[in-house]
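Only one protein chain is missing; all other protein chains are in place.
Naming follows writing order (A, B and C), and every chain is counted from residue 1.
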Amino acid sequence: MSINTYKEPNFDVAQLAHVEILSPNPEETVQFFTSFLGLEETARDGQSVYLRAYEDLYHHSLKVTEHKEAGLGHIAWRTASPQSLQRRSVAIQAAGLGRGWTDGDIGHGRAYQFTTPDGHMMELLWDIEYSCSHDLHKKPLHTVSKRPNRGVPANRLNHVHLMDTDPGRTTHFMQEVLGFRLREQMVDKGIIVESSLSVSDIFQEIAVMKESTGRKGKLHHLSYWYHTPQNLYELAALLKENEIYIEAQPNKHGISETFCMFVYEPGGNRIELLGDVSGMIYDPAWQPIVWDKTEMSRTRHNLMAASLPDSYWSYGTPATLSHPVKTY
Amino acid sequence: MSINTYKEPNFDVAQLAHVEILSPNPEETVQFFTSFLGLEETARDGQSVYLRAYEDLYHHSLKVTEHKEAGLGHIAWRTASPQSLQRRSVAIQAAGLGRGWTDGDIGHGRAYQFTTPDGHMMELLWDIEYSCSHDLHKKPLHTVSKRPNRGVPANRLNHVHLMDTDPGRTTHFMQEVLGFRLREQMVDKGIIVESSLSVSDIFQEIAVMKESTGRKGKLHHLSYWYHTPQNLYELAALLKENEIYIEAQPNKHGISETFCMFVYEPGGNRIELLGDVSGMIYDPAWQPIVWDKTEMSRTRHNLMAASLPDSYWSYGTPATLSHPVKTY
Amino acid sequence: MSINTYKEPNFDVAQLAHVEILSPNPEETVQFFTSFLGLEETARDGQSVYLRAYEDLYHHSLKVTEHKEAGLGHIAWRTASPQSLQRRSVAIQAAGLGRGWTDGDIGHGRAYQFTTPDGHMMELLWDIEYSCSHDLHKKPLHTVSKRPNRGVPANRLNHVHLMDTDPGRTTHFMQEVLGFRLREQMVDKGIIVESSLSVSDIFQEIAVMKESTGRKGKLHHLSYWYHTPQNLYELAALLKENEIYIEAQPNKHGISETFCMFVYEPGGNRIELLGDVSGMIYDPAWQPIVWDKTEMSRTRHNLMAASLPDSYWSYGTPATLSHPVKTY
Partner (left out) sequence: MSINTYKEPNFDVAQLAHVEILSPNPEETVQFFTSFLGLEETARDGQSVYLRAYEDLYHHSLKVTEHKEAGLGHIAWRTASPQSLQRRSVAIQAAGLGRGWTDGDIGHGRAYQFTTPDGHMMELLWDIEYSCSHDLHKKPLHTVSKRPNRGVPANRLNHVHLMDTDPGRTTHFMQEVLGFRLREQMVDKGIIVESSLSVSDIFQEIAVMKESTGRKGKLHHLSYWYHTPQNLYELAALLKENEIYIEAQPNKHGISETFCMFVYEPGGNRIELLGDVSGMIYDPAWQPIVWDKTEMSRTRHNLMAASLPDSYWSYGTPATLSHPVKTY
């Protein structure tokens, strides 16, 4: 391929920094994350509580804000440099989806706000507050924070999964304007119904799947991960006995083969717990794996895949379908 | 920080593509990798055999070449684009360490050869042969290759670890000329004695540690990794019963906390098997963790760390010290 | 409780020694056990092949015999002593289910044959051939046999699970005549539909579940176990890619919480692979846990339980229902 024609990858967006979720039961939601996943409350301001997992490097990876219905508040991405932030803000503005600059929030500096074509609120930022002084990195125990002694402590934020009335359109925006790389995609009768994208070597920092009711800007789930797959069985026992609804038991994803489970936090948002990092992709010229939905159905019969209940394919927040939650 | 003064990261080098090791017992070395680690022989040419693990994407991740003594042949890095290859070749030439272009080898196209300041042979390349057609990515089983039914099959190449008469000098070269990010470093009385660097989000694709005998260009070890930590216990039993020398049992590294074990392949090169990916670093402004060796000694008392034998700190290939290998 | 009235437990039957299964495709069946589960062929005689897992202590734990349809050949139990064998043979004869003495078979001495009330063939034996001389126990590696370098080697035989037209009747026979302890039981409208029993501290060496078609003497499954739960994922990948039918993916049982998976060997018999020992019971006065089937249905919603397909509840060998096996 000619050097002159090859399109170079864009590395301006570096990582998922934090996610804000909305909850009609904020105290129960915060209690879920602190008591069972071992997250630490790092700040509380107005209707919002800021939380981090014990290996998250920054001030917070999660912001829980009280709202009349569950759903997504916003998603924050950290850029690779201040120059990257400037370049992407210009590109987003040119794409007509920019909302402009804010002075930032607790834990980070100025941010450029924008939305996906489906209306999911996002922001880009560079200046950020670390959860510990870098000197702490030097202490022999070599951990950002001590392992909390409650719940089955999650290690870090991993990715966010959205529902979208037009996944193809948002996929194109994330690729062309923000520089995300498309990893896998599901197509149904020629229509893109699900995409997984990342800016790093993990399989996905974001996924978008088809929302069929027409409701825009929905959240499918937020994922935290554990280094140890077996921890998910410890967590499943803890959550089950504390009456947290478990939608899918610990198992392996058919696509990324990541070890996972799905639960609903008391506010109604779906939370995924991962037992390892998603499939790693180091190939700089990765060709997306495109599945036809008919193949996918076979994949879900793949015994390496979890048998996901129907709710997995229809339920998101804000809830737009009545959703029968199993009770025990 | 001012946009004008911030030094942007360099993403030209994308990943570790393959490593060539030298062996005085090439058939036994190949047998070790194929029978116990489940690698597949993909080509054989002259004194060399080409091998890949079942999830390696490219034609080969390992080249074993017959030589009078064990050691490193060369290390190949894939760039992020053809333009990246061009830019780095110019920078290396300017640094005075370039060897010039080759037409490539089985499994990849033209490459730019160079050495580290300590003389380790390396090359940069872009055009590469995939181990399967991309169409194969589409098959429902969603694997590059079937899991081999022999040994305890390693999933992929992970990193390479060198011995170097001046680790600080090579660290500076890898950072300034190739764009590697420094992750952690050990200092002894102000002298850099070990560095871990990466171009991706894993903790290290390369590490350099102090070689005290003055011998240049030595190899400390090559690492392959498994998705499942427990696999290392299966492998340890298999290798022990087949009289492969195990230098360090399955355990956790004190620094990256990666699950690992160390063995010597029959040619004499040290091979590390990892039970998970190294610690992941997503922070684009990561500050290297710098340890004083006195702290390190405390770290090795960390019960999360493997009790490494003295040979770990002195043995490399080509061997420059008589090295008492335990026999059973 | 009065010493005079307490019924002392009967320890005459010590363990499950081996199981004979019937296969219409004996070569493929043997190939399944040797290539994928790593069993070793220890003898071949007439229409039968004898096999053992690498930690089985005796000559064989499995006998595969050619037959026009799949199913159970017989189940052999080893007694705690020669006196125990004598006592039980008298008790069985008195119960009217004895078939009398045989001279034994390859790998063991004289045995007393009998059937369950449902017609499953069983035998009791004492004299048995060990898979290695006891001196071998002394070798430093401390293993009965080396870990085979093929498949994902199972460690040992664990238990056998039968289908029975009257589980309550057979449960009573196993308890009263052979001295088995009842561990758990499922009751449907007052009728016993499943029982788990053992003579050792594991949760079950034998289970019997309701057969609804009237066919007597059926086999539900045979179980081999692994020390390492994660091995089941390695095995699932290997079997899936080699087109072995996987009925239930690696997961946790709702009752014993044992890590398990279910597959069909090429002869049609269901084989269970366990990732750990079943729940251990040390209480000498253990009260059986009795479930009403309505509770059970809740248990199968327990997210610690595998979502078992309908075939699990209906399919056994010989097959008496047409059984739609998913193909990939």
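Following the convention adopted for this analysis, a contact is a pair of C-beta atoms (placed from the backbone, for glycine too) under 8 Å apart; a residue touches a chain by one contact, two chains touch by 3 or more.
These figures come from a predicted structure and were not determined experimentally.
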Check the options B:174, B:236 or B:260 and report the residue that touches the missing chain.
-> B:236
Given C:46, C:96, C:190 or C:284, the correct residue touching the omitted chain is C:284
Which of C:62, C:80 or C:248 contacts the chain that the document leaves out | C:80
Of C:102, C:175 or C:200, the residue touching the omitted chain is C:200
May I ask you to list the residues on subunit C that touch the chain which is not drawn?
-> 1-3, 6, 8-9, 11, 14-16, 57, 78-84, 86, 127, 134, 137-138, 140-142, 200-202, 227-229, 254-255, 257, 276-277, 280, 282-284, 287, 289-291, 295, 298-299, 302
In terms of residues, what is the contact footprint of the unshown chain on subunit B?
-> 229-230, 233, 236-237, 240, 246, 248-249, 251-252, 261, 298, 301-305, 307, 326, 328
May I ask you to list the residues on subunit A that touch the chain which is not drawn?
-> 35-36, 140-141, 143, 146-147, 149-151, 228-231, 233-234, 237-238, 240-242, 328
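Here is the rule we go by: only the chains that are shown with their structure count from here on.
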Whole-Å gap separating subunit B and subunit C, where each centre is the average of the chain's CA atoms | 46
In subunit B, what residues contact two or more other chains?
-> 140-141, 228-229
